[in-house]
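Take a look at the structure set out below.
Our next item is chain A:
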Amino acid sequence: MTLLTLNAMQTNIEQYAVLHDVTLTVPEGGVFVLLGRNGAGKTTTLRSIMGLWRPSPGSVTFRGEDISALHTAEVARKGIAYVPENMGVFGGLTIEENLILATKTGKFDTARLNRIYDLFPALKTFWGKQAWSLSGGQKQMLAVARAIIEPRDLILIDEPTKGLAPSIIDAMADAFREISETTTILLVEQNFHFAKSLGRDMAVIDDGRIAHTGSMADFAADKALQDQLLSLSA
Partner candidate 1 sequence: MTQPSLVTKDLTIRFGGHLAVNQVNCEFLPGELTVIVGPNGAGKTTFFNLISGQLAASSGKVVKDGVEITKMSPSTRARHGIGRAFQLTNLFPQLSVLENIRLAVQARSGDGWRLFKPVSSYKELTARAERYLEATKLTDVAFLPASALPHGDQRKLEVALLMAMEPDIYMFDEPTAGMSLDHTPDVLELIAEIKHDKSKTVLLVEHKMDVVRALADRIIVLHNGELLADGAPDEVMSSQIVRDVYLGKSGEAAA
Partner candidate 2 sequence: ADPIKIALVHGISGSTYEVFSKQTHTGFQMGLEYATGGTMEVAGRPLEIIIKDTQFKPDVARAALAEAYGDDEVLIAVGGTSSGVTKGMLPIAEEYERILLIEPAVADSLTGEDSNRYVFKTSRNSSMDMQAQALALAPDENLFVATLAEDYAFGRDGISAFKAALDGSGATIVTEEYVPQKTTDFTAATERMFNALKDKPGRKVILIYVAGGGDPMGKIQAMEPARYDISISTGGHILPVLPTYKRVPGMEGAIYYYYEIPRNEINDWLVKEHQARFDSPPDFFTAGGMAAALAIVKGLETAESIDTESLIAAMEGMSWETPKGTMTFRPEDHQALQDMYHFKIRVDDEVDWAIPDLVREISADELKIPLGRTN
């Protein structure tokens, strides 16, 4: 089952054409990984899905419905969560308040909250603290926690591992694996090791175009292709 389709999406930022042609089909369930060099257009793709940039021409279809003209808030209410690359935590609000805003009703689901405490113990420790005072990695945790505090259909995550300590990354990989059983995750990642361990399908974006799509297993096996698209010769 396809969950999300991007049809020949072009996005301009001011006068610059950033995405030239992004066509992508994200199936329901599992982790779909979007790879690409710096400046390739990954972030722009996610923002275009959220309606934070407007693709034109091109469209975004979610569960068969064209959402490319919807307001960002409406897109979010379709069940799509977004973790931006700059994390987007509300520095003036406490961790609790940051998380409350991400819930539908203003009340926490205890089970989910406990799962988040397990995953990111620091959030529990600093529960009532204003978010600006968190460390870089802790902010990243909060941003991810906000996306998973409620059940969603699709989570767009932009580089969640940056700045996180190895042990946390491992825990997060486990958590994503668990979540992806019920929720689709569209993951943008530079940490290939992390991406490889999670992804089922993947695509590579280069200079605003989709340069490759396929299964993660195949891509992981094809060193030449990795080298060509991502300079992963290491």
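Heads up, the rule we're going with is that a contact is a pair of C-beta atoms (placed from the backbone, for glycine too) under 8 Å apart; a residue touches a chain by one contact, two chains touch by 3 or more; residues count from 1.
Candidates were picked such that all candidates are chains of the complex that A comes from, given by their letters.
Keep in mind the model is a prediction, meaning the values are calculated, not measured.
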Please state which of the candidates 1 or 2 is in contact with chain A in this complex.
1
Provide the residue numbers of chain A that touch candidate 1 in the complex, in ascending order.
13, 16, 36-40, 43, 85-86, 122, 133-138, 140-141, 159, 162-171, 190, 192, 230-232, 234
